[in-house]
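Every protein chain of the complex appears in place save one, which is left out.
This part shows chain A:
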Amino acid sequence: MIFPSAQNIRNIFRSLLANKVRSFLTMLGIIIGVAAVIVIMAVGAGAQSLILNQVKSLGANLIGIMPGATEKDGPPASVMGINITTLTYEDARALLDKKKNSHLLDLVAYTKSIGLVSWQSNQYSTNLSGCTAGYPAVEGGEVEAGRFFTSEEERNLSRVAVLGSTAKRELFGDNPALGEKIKIRRHVFEVIGVMAERGKVAMQDYDDQVFLPLKTMQKLIAGVDHLGLIRAKVDNAQNLNQAMADMTAILRERHGIIDQSGATDDFSVRSAAEAVDMITQVTDGLRFFLAAMAALSLVVGGIGIMNIMLINVAERTREIGLRQALGATRLDIFRQFIFEAVAITFAGGAIGAAIGILISFLAALAIGHFGYQWDFIVSGYSIVLALAVTSLTGLVFGFYPAAKASRLEPVAALRHE
């Protein structure tokens, strides 16, 4: 009798149903554990796809250049909040050299900050984006009224500003903004343009900002001389690698870096594809960590199973004696109880998986309701894993009670009251 007979299986489920409350409480730990694992995996996968979709929607032909060296696969140092001053406006100008950088369409260089903007008695704290005139070409976005600043203005300390739609609404309400004077840190700027609303993409709010010419931003507001970021648009995603190589070469030459291995680079060139890989790596790690935490509750559930199986063995001592009298060997008894433990955990796992899938689905519906592109992703892998782990839990925690049952002496078991 390697596998229990159909009759044994029937009996197990009958006895589970006969003690509904007890069975449910026994399985509860397992149910919660499995449901939690599946929800975390599914919600994690959904969040991951949301971020990735948004990053991809930025365009596959974008290249980011950040100051500071980085590990090949790690995040850029600037992401960690370290201020590195190795990238300058002149670098950005040099990259625009079409002879050396033939695949480049356009680029935009940034120096960003946060600051208070005021118009008449209204004040609003927003993102101040000092950038070059290439912004609309690279990042997209429509100018709704007026115009964006020119490359002349980006250099000659012009005091002009273009408002994101949120910044415009907060400062001006329904009043026209074009031609008005706004104040940032005691400096007066003329509003020359208002951007159309764009919404959030990849966690970045395109509307809640005020665009200033790069040099104006650096000298008057931020008081720095370096760039935070250059973003470049390439003519075709297939030329991405060539473009990255070209730009790396230009920057190495300008920075006097001879080492071609990249080990001494004081900048990093990244494509959106690499960013996607990095995000996937980070979110995967987070997801599996959370799932492992949730799986801990399976251990707690397993202890509950062991407890109830010990009670079960004690309550059914006479039955064990009877089965021995009818010819059951110690191994037969062991198999019966270990199978019961696995059956309980497996049933708990199946119920938990169903609940987990349902919750994940409802979560996807709810988040979708708020307008996010949220995918409902439950991998077969996570379900199989959950059921395998719960069955294993049954095996591990059912072992001791089953061994105890199998060691009973037939006569003593039969006499048990």
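Assume a contact is a pair of C-beta atoms (placed from the backbone, for glycine too) under 8 Å apart; a residue touches a chain by one contact, two chains touch by 3 or more; residues count from 1.
The criterion applied here is as follows: contacts and distances are computed from a predicted model.
A.B. asks: Looking only at the UniProt record of the hidden chain, which name from "YeeE/YedE family protein", "DHHW protein", "Macrolide ABC transporter ATP-binding protein" or "3-oxoacid CoA-transferase subunit A" is the right one?
C.D. replies: Of "YeeE/YedE family protein", "DHHW protein", "Macrolide ABC transporter ATP-binding protein" or "3-oxoacid CoA-transferase subunit A", the absent chain's UniProt record names it "Macrolide ABC transporter ATP-binding protein".
A.B. asks: Looking at the full complex, which residue from A:Glu144, A:Asp205, A:Asp332 or A:Asp375 touches the chain that isn't shown here?
C.D. replies: That would be A:Asp332, which touches the missing chain.
A.B. asks: Check the options A:Glu90, A:Asp284 or A:Glu409 and report the residue that touches the missing chain.
C.D. replies: Residue touching the absent chain, from the options given: A:Glu409.
A.B. asks: If the missing chain were put back, which residues of chain A would it touch?
C.D. replies: Listed in rising order, the touching residues are 1, 5, 7-8, 10-11, 14-15, 18, 318-319, 322-332, 409-411, 414.
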